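So the structure is just underneath, and the comments pick up after that.
Here the complex is missing one protein chain, while the rest keep their positions.
Order of writing sets the labels: A, B and C. Residues in every chain begin at 1.
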Amino acid sequence: MAHVLGQNQYGKAENRIVRVRRDSGRHEIKDLNVSVSLRGAFDDVHLTGSNANCLPTDSTKNTVYAFAKQYGIESAEGFAALLARHFVEHTERGVVHSARIRVEEYGWERIRTADRAAEAGDSGHSFVRSGQEVRTTEVLYDGDRFRVVSGLKDLVVMNTTDSEFWGYLKDRYTTLRESYDRILATQVTARWAFDFHGRDGRPQPEWNHSYQEVRRHLLEAFADTYSYSLQQTLHAMGTRVLDHRAEVDEVRLELPNKHHFLVDLAPFGLKNENEVYFAADRMYGLIEGTVHREGVTPVIPVS
Amino acid sequence: MAHVLGQNQYGKAENRIVRVRRDSGRHEIKDLNVSVSLRGAFDDVHLTGSNANCLPTDSTKNTVYAFAKQYGIESAEGFAALLARHFVEHTERGVVHSARIRVEEYGWERIRTADRAAEAGDSGHSFVRSGQEVRTTEVLYDGDRFRVVSGLKDLVVMNTTDSEFWGYLKDRYTTLRESYDRILATQVTARWAFDFHGRDGRPQPEWNHSYQEVRRHLLEAFADTYSYSLQQTLHAMGTRVLDHRAEVDEVRLELPNKHHFLVDLAPFGLKNENEVYFAADRMYGLIEGTVHREGVTPVIPVS
Amino acid sequence: MAHVLGQNQYGKAENRIVRVRRDSGRHEIKDLNVSVSLRGAFDDVHLTGSNANCLPTDSTKNTVYAFAKQYGIESAEGFAALLARHFVEHTERGVVHSARIRVEEYGWERIRTADRAAEAGDSGHSFVRSGQEVRTTEVLYDGDRFRVVSGLKDLVVMNTTDSEFWGYLKDRYTTLRESYDRILATQVTARWAFDFHGRDGRPQPEWNHSYQEVRRHLLEAFADTYSYSLQQTLHAMGTRVLDHRAEVDEVRLELPNKHHFLVDLAPFGLKNENEVYFAADRMYGLIEGTVHREGVTPVIPVS
Partner (left out) sequence: MAHVLGQNQYGKAENRIVRVRRDSGRHEIKDLNVSVSLRGAFDDVHLTGSNANCLPTDSTKNTVYAFAKQYGIESAEGFAALLARHFVEHTERGVVHSARIRVEEYGWERIRTADRAAEAGDSGHSFVRSGQEVRTTEVLYDGDRFRVVSGLKDLVVMNTTDSEFWGYLKDRYTTLRESYDRILATQVTARWAFDFHGRDGRPQPEWNHSYQEVRRHLLEAFADTYSYSLQQTLHAMGTRVLDHRAEVDEVRLELPNKHHFLVDLAPFGLKNENEVYFAADRMYGLIEGTVHREGVTPVIPVS
């Protein structure tokens, strides 16, 4: 039976780039990890050994660094869109039909020093990596429209109360005891899709502001929700974002339930009044879900 | 604007299980990491705080361990199929519409000892983890059909010659020098879909034998292909599997190009005749693609 | 030739514990990873198979959790000292001669929410993991004295200027070009030993305050030092701590030079004026050193 070459893509992954703006004594930095994937007329590359249509992954890497110089990096999304458009519109012979750019961004804060506090409040060129979450984006451009899905990962949060879990379905394998006051902790992976496609002269969202606001709403919804399940918290987080950020059409969350088990101290004559927990690694509950606006077709894939 | 709860799923992830068969003095072991995801009538769980339809993730974990005792683990695929069917067909109120079971399997070899070599050739109960690759499978069951996608990851391979890369498209960002003899190395992630849906009385493939054969063909195709690009090698690996394994309909490969850069030793008066390489971590080329039989609709998603 | 059992130790490692203080509506949390190592009269355990002197590692784990309830966790150092003393002084038959407790502590911040800002400024029970650095301590108690070595790891810092490297020794393998303005970045691992041995009624340092101050001085010294080598920066960081913190006798730093290479953009007609860098993973310079007070015998081992 004949074979067919199906979906394929290639590019240089994980280009680590730090871009410094030195316009003033107060430097600004962007710290990104950029991955390029090109899709297009690459059948011959696979089938015949001809590389005539193959732009080397090395060239895509060079483009990332050159663009960082030429255009600066205002936001991960804006930079990714520039790159995606370039590969589709400027690669010779039209061999690139669509380009997907993924970016991880690592946050940095200024180091505040006592000496300089008297002057400027902090150092103009000294930074400490924040480490809290990694900001992400994925921009796909097909020559006609942009699809932008931004997000974050590795944001670890915990409520030490206001979480219950009971009244659940019980089958013959159910031994879990109901809980009326438990720790709820999770490591948030969130992705959200924008109502922006780059047509009709509609301006790009203010990506950085949007990111900070979405992040804030996710955190606040986690903190404010009195929870009867992690699913309920997930839904509250997603809807909170949609309620407050008109530029977002769809939110997908992956929330591992980082179990904190109450330790049984009775054998030692002690009563554990929700004070001492064992933080487990594996196995873990994994709750995933999408909330989107009515009438919108979800685009964020299931992991 | 109204919100909609979209695709959602939940379950217990990464249940680490070791199953020992002790029927004889020669024990047999299976070492798995099993992740359960259930999809179904879970709107209320998200929206109202009612858990009446929520089978606890803890119960899904218990099921994994109980099934390992009751049914044994003949293969990762067979075990996953048993679990998937159970959750769909036996969860009360029909709340589970489909179940996805993912499995990682870690290989072990027997420890050969000198003392026992005289008798049985090796120990009957002593093992060393092989560590070469991790075997994977994902079984999705919706009450009607099974979809089985098996695979492997972390299989690192290298050809020290018979690899070239030249004649490629050059744009203004191209600086790469052509190569007529390079190291080609990659860390194989492969997934392949089976022509098996569990209907029509068609028997399940012999999963373990099939796995060993697919793995062998992947390795052989990598070794035997004189390569003009990693894309060409990818295609050769995929087609080799389809040519030899009738039970497989589709193969998807993700091949990071583990760059080995020839070190410039000229400053030290030495000539590097393809002998000394720097093995780089990042950035790396990433080549991904699907090969499938004609007429078959690919089911393996793009990562 | 006869064999001798040399240094040996055992215990339960990586006990993950979260301790919640719920005295008021504003909860307080401590998130630790505690590892116990006992040294003592364990020859028979190794040699004869008799476990009469072997306190199970499981019991040491239970002790960690029970002590967290009984005594609370005011600081990592104080908690470790309590545990170490217990194992030495209260294990039956005097089999434990010394105990070493290692702790990693993960920091958490309160989640600030708009709703609650009007009232209390932040949530009383909602937290986000800070992720910046991991605080560490190691307490060794031998029945007579305590040796406390605290520290931190994974604190990533960067200066985008005020760093040079030139005038170095050149051998026949030297090709590096001198730099008069480079990025200096490192991931700080620091350990510092206290002038505290638990004798003579000398009170324990205020561990948490001390930690915050040492950390601050490390950051400030990194930011304030105009650097001619990472060694020089290391020395400045160590001395700054000794200058300001009388309770610290010795500081050891491990500073990987997280290389940021200036990308050559000349082939694309661009001039890189210290703006675009490639952040490399490996290989990396590794600079390690100790600074201690005169007359003090260093106790922190070389990694």
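By our rule, contacts are C-beta pairs under 8 Å (C-beta built on N, C-alpha and C of every residue); 3 or more make two chains touch, one makes a residue touch a chain.
Since the model is a prediction, treat every value here as computed from it, not as a measurement.
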Checklist line | Per the touch definition above, residue among C:78, C:151, C:198 or C:256 touching the missing chain | finding: C:256
Item checked: Where the unshown chain meets chain B, residue by residue -> 15-22, 27, 29, 31, 62, 65-66, 68-70, 108, 111, 113-116, 123, 125-133, 154-162, 183, 219-220, 222-224, 260, 263, 265, 267-268, 270, 272-281
Next item on the list: Over the whole complex, note the residues of chain C touching the chain we left out.
Entry: 1-16, 35, 37, 42, 45-47, 49-63, 66, 90-93, 95, 165-171, 173-176, 228-229, 231-232, 234-235, 238-239, 242, 250, 252, 256-257, 282-295, 298, 301-302
Margin query: To test your reading of the contact rule: which positions on chain A touch the chain that is missing from view?
Written below: 172-173, 175, 267-268, 281-282
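Keep this in mind: only the chains that are shown with their structure count from here on.
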Checklist line | Two chains joined by the most C-beta pairs in contact, as defined above | finding: A-B
Checklist line | Interchain centroid distance [CA atoms averaged], chain A/chain B, Å | finding: 24
Next item on the list: Would you mind pulling out the distance in Å between where the CA atoms of chain A average out and where those of chain C do?
Entry: 29
Margin query: Centroid of chain B to centroid of chain C, CA atoms only: how many Å?
Written below: 38
Item checked: Per-residue overlap in chain B, given as positions that touch at least 2 other chains -> 173, 175, 282
